[in-house]
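Every protein chain but one is kept in place in this view of the complex.
Note that the chains are named A, B and C in the order they appear, and that numbering of residues resets to 1 at the start of each chain.
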Amino acid sequence: MREPSADRQPFGLMAEFCAPEQLVHAVRRSREAGYRSLDAYSPYPLEEMPQALGMNGNAVPWLCLAGGVLGAATGYGLQLFTNDAYPIATGGRPLFAWQPFMLITFELMVLFAVGFTIAGMLVLNHLPRLHHPVFAVTDFHRASADRFFLAIFCNDPRFEITQTAAFLQSLEPLRVEAIQSTEEPE
Amino acid sequence: MTADRQRERWERAAAGRPGGVDRRTVLKAMAASLALAGLSGCGAQADEKALPYVREPEGFTDGGIRWYATAAVFQGYAQPVLGKTVSGRPIKLEGNPDHPVCGGATDAFTQAALLGLYDPARSQAPRREGRPVAWSLFERFADDLAVRLDQEKGRGLRLLTGPLSSTTMLAQIAAMMRRWPQARWHVSDPAGPAEWRRASRQLFGRVLDRQPAFDKAEVVVSFDGDFLGPGPRQTPNARKFAEARRRRQAGKGRFRLLAAEPVPSATGVAADGRLVASPGRIGRLLTALAEGLESGTLPVAGLSRRQSDWLCDALTALKAAGPRGLVIAGDYLPADLQALAMRVNHRLGSFGETMRFSEPVLTAPPDGEESLSVLVRDIDAGAVSTLMVVGANPVYAAPGDLDLARRLKTVATTIHAGTHRDETAALCQWHLPLQHDLESWGDARAVEGSVSILQPLVRPFYDVRAAAVLLAGLMGRNVSDRTLVEETWRERWGADFPGRWQQALLEGRAADTAAPAVLPTPVGAAPAIVPETAAEGLTLVIRPDAGVWDGCLSDNAWAQETPRPLSKVTWGNVIGIGPGLALERGLETGDVVTVSVGRASLAGPVRITPGHDDGVVSVTLGYGRRHEGGLAEGLGHDAYALQESTDRWQRGGLRLEPAGRREAIATTQPHQAMDGFDFVRTVLPGSAAPDGKHAEENASFYPKAPVQDPSWGMVIDLDLCIGCNACVTACQAENNVPVVGKDLIVEGREMHWLRIDHYHDGDIADPKHHFQPVPCMHCEDAPCEMGCPVNAAVHSADGLNLQVYNRCIGTRTCSSYCPYKVRRFNWFDFTGNDPETIRAMRNPDVTVRSRGVMEKCTYCVQRIAEARIAADRQGRDIQEGEVVAACQQACPTTAIVFGNIADNASAVSKGKADPRNYTLLAEANTRPRTTYLARISDPGEEKG
Amino acid sequence: MAQIFTASADTRLRAAALLAVVAVVMALVVLGGYADSSYATLVGWVEHQPVPFSHQHHAGDLGIDCRYCHASAETGAHAGLPSTFTCMTCHSQIWTGAPMLAPVRASLASGKPLQWQRVARLPDYVYFDHSIHLSRGVPCVTCHGRVDRMPLMSRSQPFQMQWCLDCHRNPAPHLRPPAEITRMDWSNWDEEPGIHAVYGELMTKVYGIEPTKLTQCNICHR
Partner (left out) sequence: MSETASDTRITAEITRIPLHYPHMRNWWLLFGFSLVLLGCFFVAAGALFLNGVGMWGNNIPVNWGLAISNYVWFLGIGHAGTLISALLLITNARWRNSLNRFAEAMTLFAVVCAGLYPILHLGRPWLFYWMAPYPNTMTLYPQFKSPLSWDFFAVLTYLTVSLLFWYIGIVPDLASVRDRAKTRRAQVLYGLAALGWRGSARHWARWQQAYRLTAAIAVPLVVSVHSEISLLFAAGPIPGWTSTVFPPYFVMGAAFSGFAVVLMIAVTLRHALSLRDIVTERHLDLLARFLLTTGLMTAYGYVYEVFDALYGGQKQDLATLHDRFTGLYAYSYWGAVIFNFVPLQLLWFRGIRARPAVLFLIATSVVVGMWYERYMLLMTALYRDYLVSSWGEYHASLWEWLLFAGMIGVFLAPFLLFVRFLPVISAFEVKEALRETGDLSHA
């Protein structure tokens, strides 16, 4: 489930943990409790997390494949086209010699595949996003170092500020805090 | 006519053409329906400004090419040429095809003459005591001088010229001597065949010219006679030699060339049997041969095995050949030996057959060979008050012992006239700039005597005068050179003058003016030849330089940069020594040594020359020039210092000490041993070149491209090539090939598109020598094209391997991939700072290459384009012989054949069908368009 | 922890990114545009000439044949420019005193040639031969434009490689009867396809023109 827009008040609730296992555990519990619009923040990727959050997106690999195919086509097409546009005999080679054409085809395939993969990843992640409500949370700067955060967003059907807070407290976090809304960038 | 009828006609025209219709009828039809008319357009040239004529010459077409028959004068002889002018600028000299002497070919010197015309270093104004003055000043001086001379009957006046065959000037001199009886005419001919003239007197009591007919000969035995080497007779000799060789190749008769020589020469390289022999030993061999011929038994005592074998071989061959035999003794051998050789010829009965004679073409001065010595003697005697030097440079180009530099100072009045401010000019009170032959009216005689009228290809660039005009001026006449020449011949031809004059100008040769043939008989008995003196010390051999001759070409950049045929040395001369001597003295190529004879000495780098006699040290003339600002200033060493007026060419008792330092020799081919490779192949007569045929069938990963028509190719016959460099210089002139100078040659950055590789094979003391011209091979599967990332090196439909300069970005991959390394790179901007005159000389049909681009032989693509356009305009195919590459055109032995290989009748196709045909580096599998015909080994060897 | 950026920072960042993209695209467009612009090709630009010679007047109004002045076009690579004498053949009779023609008279008197500025100019590594084009019936107007409508001469075509190649790749439509080569106005030719459509194709056959060979590098570069 996508995040709500940043100007909803309150934006959500944030619980802070000090160990990855706690976070994973907390996420599982929240899912069981029926929460769906939630996200976890950690200094490094946690193996269990995608499954715990019930994520199964394969958009990035598909983009990679698409890029590769497109790149290869572009590479080979480019060489066919240019040799056809101005046929020039060189070195006793036939005009369309597939053997030498393979190399540039391969290079462009790689270039496009990687380009698509990384660009796709950033777009799907809505990055760059310099400003985000969660940044305002106390201690959140440690999310990139040694703390682990769980956020339940306000657009979750079961979100109710006091109940949800209570629920989070039951997970024995270091702290539970409301995420203040801000304005949504254009 | 209605549109429909018109259309029908076109359709018929097109339909009637099965792929290639009879185009002529169609064009007739066209002509009928639409009367052919003219049209308009605009100039398409690079320069912003366009300067049309004020008064257009008759029949002028903008950028149109015109040919004028004239001659370049070398050593007094006319070298007949056609001068190619574009928009009034001479841009190329080619041999005059209608002239019996050259038949369209030239030598390297004649090709370089063009640069002599444009030479920016030429003297451009009269000078007095070194300061520029107006001509009028000299005229006034000349008038006074004439008055004084008239009073004194010319006492003390001496005129010194170079060798002369100009009827006009000789007439002028004669007139001068009549007017001033006490005056005297001298000739300085530093590299002339003086010894032969002596021999001729000894034999026949007078001077005759030899006109050897090598083409008629079956056996030629040469004793240090480099008749194929550089010199005024190189072109005719080479042509006749090639004719004989081709006769042998075709199996239509025998031809063998045996040569004995101390220093390898073009003749030695071409010879079937070459013997290394010291000058002394050569005399011994010649006398032995003469005896053997008389008595029938050879006195082989004291001869080495190799020598006696060679001698027996020569003797038997000569006996067999009889009148078809020919013995040649080198021009620089002592008179006695030359005379003896002639007697041998006479004994063989070859007089009038292979050895012919004619009246002398050059007119000898009163004192003959002694001319210069007499002048010196008179100067010392104080008998010379006025010395006028015209077209000679005795201060530099004269035996050291004459020391004219010192003696000139003792002469009251000295006048020098020349194209350059040379050493003599520097010491004379007056210097007068002369016109170049190619910008003057004049006349001269070719080696066989026929007269060529020199007509100017262009008006003089500078305020200079023709020598004839100068002499006339001295005699108080103010006339143009044209008038003088016309007068001369009007006088001689009388009523036929207009016709003959026309004919002479058109054909470049006045009909039946050849020197009358003479059939002399030797008088008296052969003088006893001084027996070979026991070799004390080393013998010095002095010869003219293959690049700059006696020094007359040392201001010519093309001549300087053309690699000497054997040593491949440029921009300087070296001291040649044999491998044995080098070993004995522990010398390496490049070590500087001091060579001294008597009091004279010189220092220079040695070059170990394979096949060079170990008792001999060889030096060449033409270097060590001392005149300021000259191109050659500070290059090489002056071998004249070692000459003595009594014996100039061989000197015994030579001392050689290492100077303990080294000097870089600017050579274009540091490594000349063939190292057991088969770059140059040799076959027995009538047999095929090893795997010559398989080159084509070599496997290729890709399908072969179909051969189009026309499809250009080249065959080079190594059996005919004498390595004379005519092709190299012709290519340089035709294709605007830049000169890079000594330093860059040392760095390996020469620009010649066509190089002649020289190889020696086998025992370094007496190896086989080979020449191999290497232009671009124009490979079918060209690695260079494959390497170029920007399509600058590409293939054309007619099989050319093109280099598109304006597309080249200079990755140099093409050159890295080229197995033949024929590509040349513009490391710097070689053309940007060329002086105005050099720009004017450029061939407008060839792109001038800029910095950072690769260039190479194009098979003269501009000439192909010219022919293609001409053919297309006339709606026909390009005919055989219509495209002649510059190198092919110049080649005196027609070793280079170029043409359409798609046409089986073409000469080049026949060449490629020859079993001797082989591919250079077939293993590289590049399928070159340029192939070679293997050399043929000595037929003498096949029977034993 | 406090926000480092305001939300508007994101907005500005995205705006900046967009701008960058636009800028790059614009740059490419401008660059490409310049190559074909008349700044680069000099099409339609009038050069200053010593004499304001009007082709419109001479070729157009008076109908003097191009060949009269550009004499060697048929026979040589270069069409050639008229010598001062050629000018004076007429102008010794008419406009003898015209101040406009002073430079011409001066040239004749001094023997110094008139210095015309070239209008139709090719780089020095390109070799164009008038005679072959004319003999094949490529009319003057194809390259030089309607000179009969040019009071002052100006370049009418971008003499770029692609422009040459357009014709070399497909010469047929550009061929005309060699007799009428100097004709300026061919509008009616194109209007009557019935008669003329086939002409080009036929003549390429007749002349044996092979476009594949016409695009070889050595056709124009030597």
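FYI, contacts are C-beta pairs under 8 Å (C-beta built on N, C-alpha and C of every residue); 3 or more make two chains touch, one makes a residue touch a chain.
What you see is a predicted model, and the numbers here were worked out from it, not measured in a lab.
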Problem - Which displayed chains the hidden chain touches across the whole complex - result: A, B, C
Handout entry: Contact partner of the left-out chain, one of B:Ala142, B:Leu348, B:Val853 or B:Ala934
Key = B:Val853
Completion exercise
Missing-chain contact, candidates B:Asp545, B:Glu734, B:Asp757 or B:Glu866, resolves to B:Asp757
Practice task
Identify the residue among A:Ala40, A:Ala72 or A:Leu171 that touches the chain left out of the display.
Solution key: A:Ala40
Fill in the blank from the handout: Given B:Ser687, B:Ser816 or B:Asn904, the residue that touches the chain left out of view is B:Ser816
Practice task
Out of A:Met121, A:Ala165 or A:Ala178, point to the residue that touches the absent chain in the complete complex.
Solution key: A:Met121
Exercise for the section: Identify the residues of chain C touching the omitted chain, counting contacts across the whole complex. Expected result: 1, 4-5, 10, 13, 32, 35-36, 158, 160-162, 165
Problem - Residues of chain A in contact with the chain not shown - result: 18-20, 27, 39-47, 49-50, 53, 55, 57-61, 64, 68, 78-79, 82-83, 85-86, 88, 90-91, 93, 97, 100-101, 103-104, 106-108, 110-111, 113-115, 117-118, 120-122, 124-125, 127-132, 134-135, 140-147
Exercise for the section: Extract the touching residues of chain B with respect to the undisplayed chain. Expected result: 669-677, 679, 744, 747-749, 755, 757-759, 772, 774, 783, 786-791, 807-813, 815-817, 819-821, 823-829, 851-854, 921, 923-926
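The rule is short, and it goes like this: only the chains that are shown with their structure count from here on.
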Fill in the blank from the handout: For the pair chain B and chain C, the C-alpha centroid-to-centroid distance in angstrom is 46
Handout entry: Whole-Å separation of chain centres (CA-atom averages), chain A against chain C
Key = 58
Handout entry: Junction residues of chain B, two or more chains touched
Key = 794, 796-797
Completion exercise
Residue ranges of chain A touching at least 2 other chains are 88
Problem - Contact set on chain C toward chain B in their complex - result: 59, 65-67, 69-86, 107-108, 111-132, 134-135, 139-140, 143-144, 177-182, 192, 194-195, 198-199, 202-203, 205-208, 212-213, 216-219, 221-222
Handout entry: Contact set on chain C toward chain A in their complex
Key = 1-11, 13-14, 165, 212, 215, 217
Practice task
Using the touch rule from the top, collect the residues of chain B that touch chain A in their complex.
Solution key: 700, 702-705, 779-786, 788, 791, 793-797, 927
